[in-house]
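In this view, the complex is presented without one of its protein chains, the others remaining in place.
Our next item is chain A:
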Amino acid sequence: MEMNQPVGKTPLDDKADGLVGRPIDRIDGRLKVMGRAPYAYETREVKNPAYGFIVGATIAAGTIRSIDTAAAVKAPGVIHVMTHENVPAQGEKKEQVWPQLTGTNVAFFDQPVAFVVAETFEQARAAAKLVKVAYDVRTPKASLRAALPQAIEPKKVQTDPDSKLGDFDGAFASAPVKLDVEYTTPTQIHAQMEPHATIASWEGDKVVLYTANQMLNRGQKSLASVLKLPVENVRLVSHYIGGGFGSKLQPMPEATLAALASKATGRPVKVALTRQQEFHVATHRTDTIQRIRLASDRDGKLTALSHESWSDTAQGDEFYETSANVTRSLYAAPNRITRHRLAKLDLPIASSMRAPGEAVGMLAFECAMDELAEQIGLDPIELRVRNEPTQDPEKQVPFTVRQLVPCMREGAKLFGWDRRKPAGTTHDGNWMVGMGMSAAARLNPLMPSSASVKLGADGYLTVRMAMTDIGTGTYTILAQIAGEMMGLPIERIRVEIGDTAYPAASGSGGSFGAGSAGSALYVACAALRDKLVAATDLHPDGVVFADGRVTSGNRSEALVDLAGADGVSAEGEIKPGALKEKYSHYSFGAHFAEVGVDRDTGEIRLRRMLGVFTGGRILNAKTARSQAIGGMTFGVGAALMEDAVIDERTATYVNHDLAEYHVPVHADIPAMDAVFLPEVDDKANPLKSKGLGELGICGAGAALANAVYNATGIRIRDYPLTLDKVLKGFEEQDGRAPRRA
């Protein structure tokens, strides 16, 4: 099925069993809470693995003069020490998957320079410390600010780095109301619970990798390129994944190293990154500098907007943060510019992290909108309503469905937005209290995906695809879709995913997983329904699949009877089609936050938070809500604490563990709720659903930052909003105000 026209009426609209949308518990939940869901590192299917440990560079820029592995090789239990001097031949880099240990160049701190394989993990780790590397060191470049003059226009990936409409300069110059502000966001780390981990095992010229990976078919192709193998000789298996947030969109160095070392030793090799290695060896979200200029008339109608963003990545890499992309579709304004520039630094490789682009772009842009509202004396919601576009302002095509205004209105009502007071005027004991809001918007892409289904003689339906569940609930929603389509209870659905031996699937990322893989499954089930009906003499019009039976009029057959001894199979495929360009595909929402700021210490604490979202058809109300509040929690972290601090002298993320790189803990997240407004998107996919994995983070942090302003009158434009920055604001306020006795 290709999405060339809007989807008509579907069996899911009929809700024969009402399984889709129901807030059922995760079908894999029990395994997970009992510790019985085997993650990559715990896979038992590989016997007698050896253990690998990565030796990282202790410098960020320079060349390896010599590597002395003699002591490591002699250490207890050591089987092999791999360096650039003895690594097996490798092929080409593909996307961001690089050949490993290829030479003497060091491009970033902790870059793998050797790989130690031993009988036990402890032996490998101890021996890794014995590898002595001598370097010729260069002074690293690690400051985005300092590199701005050398920033380049990045290569086009999916979208152009720049856009332009009308005459921004002229409109900005002549506008009665203007804002020109710079926001900065720091480097962030995915901090997913399960580290990157792989067990690699060869059989002849074929390799199997049990690996923590979000997009198996993509990873299969990249690894095939790096390992110089035909794609079909590489198999990736990833049944359970402990969080990804984008860090597992592509295989990381540990996967390549495990495969190479396994080839060199003839033993299966397993390896996991340490938490410290996660910060440098794996990818991160780049820091950004963003300049936003807004111009409006005195009523807040935008006449010009400009959003420029600078980000950085490693030398030789091309990734840039698309911070301003969402701005192209958010608000109406006749004259507009967006622009992205990229600096190459001696820092680790930047890549996608939950809502790449929107997450940090909206941290800046949605605060700038708040600043404009404040400047005009307009309610921030009203400002956004006045600039609601009738179609996508830059693509100049209609939105599939856009309910931003209803989300803001409903959120305002539920949150008690009318109780918001002018900045700096609300107190609760020692707390200065404020409310803030932000729009939420996230691209809703559809990716090619395929699936197979088989109704077995036992009456069970088996679903297969190379899809992944990174903790989002994919297993469960797939079972719900299949159950609803086939009229089978959830217990009769077997979901088998996480293996490239199954039909190729979208994988999980970019909020496209549920819609893409779920649609492939829908198409497969529709084909299976047709086959089953064709095997009966039921009239195909008006058949209903429910309660394990297919029924037409007053005649009915049990599915188990139709399966026969061999069962009945069908396949399905979904592809994006003409609708991709005919419409602008976004999910929308609105965030509301109330914060308290301690007037003495500047500590900021979230008091309550609400997100109102539209995500097309909701596939499981419980997992959807979990995705939304998980995203919002990410936003709280981005606003208040997440900050991988770069020591520019050594190009190292200084606070590279979870004691000092802070993400929100339970105590940071009090009353938080997410509400979904009714919606179906018949131009998105046959499920009429939209992606939800990232919408929750988009704009969430901006709502907090705006609430901090409302509480204190202090506008902090440098994320995260830590207490030292609040204190500086207090000092400036004290400096302006008459001194207290």
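The working rule: contacts are C-beta pairs under 8 Å (C-beta built on N, C-alpha and C of every residue); 3 or more make two chains touch, one makes a residue touch a chain; residues count from 1.
Everything below uses one rule, namely that contacts and distances are computed from a predicted model.
You can't see one chain of this complex, but its UniProt record names it "Aldehyde oxidoreductase FAD-binding subunit PaoB", from the set "Aldehyde oxidoreductase FAD-binding subunit PaoB", "Cellobiose ABC transporter membrane protein", "Cysteine desulfurase" or "Peptide/nickel transport system permease protein".
Shown as candidates are A:22, A:125, A:580 or A:608; the residue that touches the absent chain is A:125. Within the full complex, the residue among A:66, A:86, A:174 or A:601 touching the omitted chain is A:601. Although one chain is not drawn, its touching partners on chain A can still be listed: residues 58, 76, 109, 122, 125-126, 129, 274, 276, 430, 600-603, 605, 640-641, 645, 647, 649-650, 652, 654-657, 659-660, 662, 664-668, 722-724, 727-728, 731.
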